[in-house]
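Removed: one protein chain of the complex. Kept in place: all other protein chains.
On to chain A.
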Amino acid sequence: MGKVGWQGGHSEGMILAARGTRWAPQTQPLPTQSLAPRKPEEEEEELEETAQEKKLRLAKLYLEQLRQQEEEKAEARAFEEDQVAGRLKEDVLEQRGRLQKSVAKEIQAPASADIRVLRGHQLSITCLVITPDDSAIFSAAKDCTIIKWSMESGRKLHVIPRAKKGAEGKPPGHSSHVLCMAISSDGKYLASGDRSKLILIWEAQSCQHLYTFTGHRDAVSGLAFRRGTHQLYSTSHDRSVKVWNVAENSYVETLFGHQDAVAALDALSRECCVTAGGRDGTVRVWKIPEESQLVFYGHQGSIDCIHLINEEHMVSGADDGSVALWGLSKKRPLALQREAHGLRGEPGLEQPFWISSVAALLNTDLVATGSHSSCVRLWQCGEGFRQLDLLCDIPLVGFINSLKFSSSGDFLVAGVGQEHRLGRWWRIKEARNSVCIIPLRRVPVPPAAGS
């Protein structure tokens, strides 16, 4: 290969050189190897003079051919690639907690007649979970039963009755108030925790009892599965957080840090969980692989409920009526709404309504809070979660002990009782112990036209 002509460092020339060594026939050792295998003998003199130019022209021709071939292939692939790239981008944003769809402004308050009421429990409902495919609802109550309801028909699919206190083994069930429940993201396992320090694992489809986890030293108050796995996080009034592996029926580890009974726990797909510390006054984020915790302060009352909005933000409610939005980088809440459900009592002796449950639609800006102020309030999170604005009220009488959004965002399911899920401070006789399915109608808001 003549090095004289290629001093400029042509990249095309390099490609040519590589291909030339493969394709050029080893007939005559020419001073410069050319690409085209057939060369007329008459043009050799001309070739030697304009060798560089001819090489350049041939190279360009070849590249043109390649380009055309690639374009044809690319058109076929383009559509698929866009979809895959889009999905990957969404996943990354979700992981970082920045994916946010503005859904809140499209929500319309439903009419009272649209709310479906499923009655079947004898005492107040304490907690409920929705299966990930939105086909069934599990609800548990103070009468120690767990009922599986169908979402479309509203019929009872299965009832797990109360177990007698003495014989706990034979018909598996709870013998004390069920305080919390969780379902895995593939809809396979259901976990429930009660006041007698037990965590029972059920198969969600058939409601068969699988395992019992013992180890907590006080009532189990919070349960959550890590999304996409069978790892279960549990917390209890003994101030500890325990990690279990349900598929392998094993205990993994315990984490300490809270200074008073923990009230609630939630987790998403990271190996992190967040707990509401009750009278402790702290919200803690537990980083399990690093065995460390982040401590957040901000509420004045006992923090009773917490829910993750996305990987980086959460919403919590306290018994002084305040609802707070938190971000992982600030130790104080990003937004704090005091007396979110108003004040109750005699004039002059007014106390704020306790917030008994909060829920958030995943990766959106819609938050729902429940108390015993005969309504469920829907809130919109402002820009960057720095604000909390009231959207609408949904009238519902009783203690709203549990709120859950369906994964598609079409329904809000509320567990209603006559008493608070943790005790009997008040009893609302007008309320009915029931599971209420509230449909959320979405009316697309037309983009505001500039005047």
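Criterion: contacts are C-beta pairs under 8 Å (C-beta built on N, C-alpha and C of every residue); 3 or more make two chains touch, one makes a residue touch a chain; residues count from 1.
By definition in this document, contacts and distances are computed from a predicted model.
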item	value
Options "Cytoplasmic tRNA 2-thiolation protein 1", "Pyruvate dehydrogenase E1 component subunit beta", "rRNA biogenesis protein RRP36" or "VPS33B late endosome and lysosome associated": UniProt name of the undisplayed chain	"rRNA biogenesis protein RRP36"
Selected from A:Y189, A:F225 or A:F296 as touching the chain missing from the view	A:F296
Full-complex contact with the absent chain, from A:R67, A:K330 or A:R442	A:K330
Touching residue (missing chain; options A:E94, A:D143, A:D186 or A:D260)	A:D260
Options A:A104, A:I137, A:A163 or A:V285, residue touching the unrepresented chain	A:V285
Positions on chain A contacted by the hidden chain, ascending	239, 241, 255-260, 285-287, 289-296, 328-332
